[in-house]
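For this view, one protein chain was removed and the others were kept in their places.
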Amino acid sequence: MSIETQPDRRLSNAQIAWRAAQDIADGAYVNLGIGFPEMVARYQPPGREAIFHTENGILNFGAPPAPGAEDWNLINAGKKAVTLKPGAAFFHHADSFAMVRGGHLDVAILGAYQVSENGDLANWRVGDSGVPAVGGAMDLVHGARQVFVVTEHLTRTGEPKLVERCSFPLTGVACVTRIYTSHAVVDIAGGRFVLREKHPGLSFDALQAITGARLHVDGPVGDLVVPEL
Amino acid sequence: MSIETQPDRRLSNAQIAWRAAQDIADGAYVNLGIGFPEMVARYQPPGREAIFHTENGILNFGAPPAPGAEDWNLINAGKKAVTLKPGAAFFHHADSFAMVRGGHLDVAILGAYQVSENGDLANWRVGDSGVPAVGGAMDLVHGARQVFVVTEHLTRTGEPKLVERCSFPLTGVACVTRIYTSHAVVDIAGGRFVLREKHPGLSFDALQAITGARLHVDGPVGDLVVPEL
Amino acid sequence: MDKRVRSLAEAVSGIESGASVMIGGFGGSGAPIELIHALIDRRPRDLTVISNNAGTGRIGLAALIDAGLVARMICSFPRSSDPRAFTQKFLAGEIALELVPQGTLAERIRAGGAGIPAFYTPTAYGTELADGKAIAEFDGRPYVRERWLKADFALVKAHRGDPLGNLTYDKAARNFGPLMCMAATTTIVQVSHLVPAGGIDPEAVVTPGIFVDRVVEVAAPRQEEELVRAEARYA
Partner (left out) sequence: MDKRVRSLAEAVSGIESGASVMIGGFGGSGAPIELIHALIDRRPRDLTVISNNAGTGRIGLAALIDAGLVARMICSFPRSSDPRAFTQKFLAGEIALELVPQGTLAERIRAGGAGIPAFYTPTAYGTELADGKAIAEFDGRPYVRERWLKADFALVKAHRGDPLGNLTYDKAARNFGPLMCMAATTTIVQVSHLVPAGGIDPEAVVTPGIFVDRVVEVAAPRQEEELVRAEARYA
């Protein structure tokens, strides 16, 4: 299996982010995790505008400011400088997580070390060494109506990230609703991975071979087609 | 016992309120119950200024406006129009009761149907008929650092209001810290009524006779002396 | 993202018989009279209403009750300067009452909005309002366990609002509004001043728009207290 070395058969992170962005409705309230998930904001389809929430107390923030124009009291959860859109609001941390925990977000998008077929997510810690840090991930996975994961399909060492059961410490139990990978779009439904789209350069069997749990088919499987980015 | 008919041996409500007001420190945060307790605000000693809290979301309100100048969005918990002092603040009901329940008020002053010697308060309901209504009293008695009661010493029918055990439905358990009556000032300490001041026209035995539980003496008993009001 | 609706009727659309409805206000301050009257016009039955009070006079919540549309009230203080509507229905056994201490009511609504299914409070311990509730001791002190409160709809009166649903309130009319906005599946707000997006300073927003679903402008709202003093009636 040398799929990782064939760039035509896998999406770049930008392309994964683009694909996830297509599933965000106009006017949706969205929280993007630190790092890779933040890329989703760049690819909102024309005519749609999501409202972005950041744990540290802003609704409706926008793109980064020009270099040199940063206000370090106007940052996102990744501590990056942002700007405001008209109709923004500030609030304290308890109100911010009331939005999260209270089910007011439409979508949360996170990265993953592993996702299990029942929707368990492991994305905060890979072992017992170093300094553990959790941030808001454990809250986000239990609050949003839809919890999307964006991720490579395989780890850098070629291990499946979609598994029967997570071996890394859990972030949340049965919380992920949909996974966007470099090779496929997979729903969690009824405790199973249900394949919705797959990279057209890849057979079902090849995809199953790099997936750590059974991929079910329940309805049509589309081609995962994304633009060059 | 005809003490109720001897005005020289009992304080008026205004005088009870005046006496309670003397125990409020400068800068104290104070909530006054609806009705009789509201009178306490009129008698703050010169040079002292309490900050008044009302459950419906105002800190640092002041006297009523002139008739005709009422703003019915600027009212106290008794639905009476008030004014603001400089440095006032508005907040919602959850924040308001965070102030109450979280122990941020220095003093809450309430009326009473009965107070028992262990500090139980009954002040919200006298029977099973009619429409029950509780408001914020049950919260106030468990939040403030000091819970004062202002009350006649006897009911209109001559029954003691200071009792061994309340017969009316309770507002709170072991919550009252001090009682200002028409005849005495009584602390609750160690599950007992401890007499601090009594009306000078009244013997200890006469006071005990109109009190429904034993009055203890623990330290000096002062004269309850108040101005004509 | 435009949450504006053009009429009061459209604002209260979808509120059917059997719905639970939170109604903002403390006494007359914050009572969304126009939204309530639009709701009466729909004549839904068997409503559960969550509101601090139970109405006064012959308008607003009292008129809703008087019309026989409310099966159950959850409130802290069902008394007022003119409580006839609720009192008559209650004494006739035609309306059920769940009486909740005011701070517990506020916190239960906030909990509903914040995803906290239950919490402990010292309030009401040892009283009949804690009957049947779980008790637990923390640091040697007893507390009562209370559940969150949610509703299908919230009717709230705010001062300024923008198309995204960001809100400010007028003085003590704030009271339960920000909490109820959080705790309802569909939050419907009447605002006295509709302003464009960006028309409210982000620092001054009291209710962020994420908690609001519909905004309708009622430019000169009536004030419950003034209506009652004028002996007004819903008709």
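Which chain is which? They are A, B and C, in the order written, and residues in each are numbered from 1.
By definition in this document, a residue touches a chain if its C-beta (ideal position, glycine included) is under 8 Å from a C-beta of that chain, and two chains touch if they have at least 3 such contacts.
Treat the numbers as computed from the prediction; the structure is a model and nothing was measured.
When the missing chain is restored to the complex, the residue among A:25, A:63, A:134 or A:209 that touches it is A:134.
Taking the complete complex into account, A:74 is the one of A:14, A:74, A:206 or A:221 that touches the chain left out. Remark: the omitted chain is touched by one listed residue; of C:20, C:53, C:121 or C:175 this is C:121. Touch with the chain omitted from the figure is made, among A:55, A:106, A:152 or A:197, by A:55. Summarising the interface, chain A meets the missing chain with residues 54-58, 71-75, 79, 90-94, 96-97, 100-101, 120, 130-139, 142-143, 169-173. Contact between chain B and the absent chain runs through residues 26-27, 29, 49, 51, 53, 58-60, 84-91, 94-95, 97-105, 142-143. Residue positions on chain C in contact with the hidden chain: 107, 111, 114-122, 136, 138-139, 141, 143, 147, 168-169, 171, 202-204, in rising order.
FYI, only the chains that are shown with their structure count from here on.
For the pair chain A and chain C, there is no chain touching both partners. Averaging Cα coordinates per chain and for the whole protein, the chain whose average falls nearest the overall one is C.
Averaged C-alpha coordinates give centres for chain A and chain C that are 37 Å from one another. Here the CA centre of chain B is 30 Å from the CA centre of chain C. Chain centres here are Cα means. That of chain A falls 57 Å from that of chain B.
Residue positions 110 of chain C each touch two or more of the other chains.
Listed for chain A are no residues, as none touches two or more other chains.
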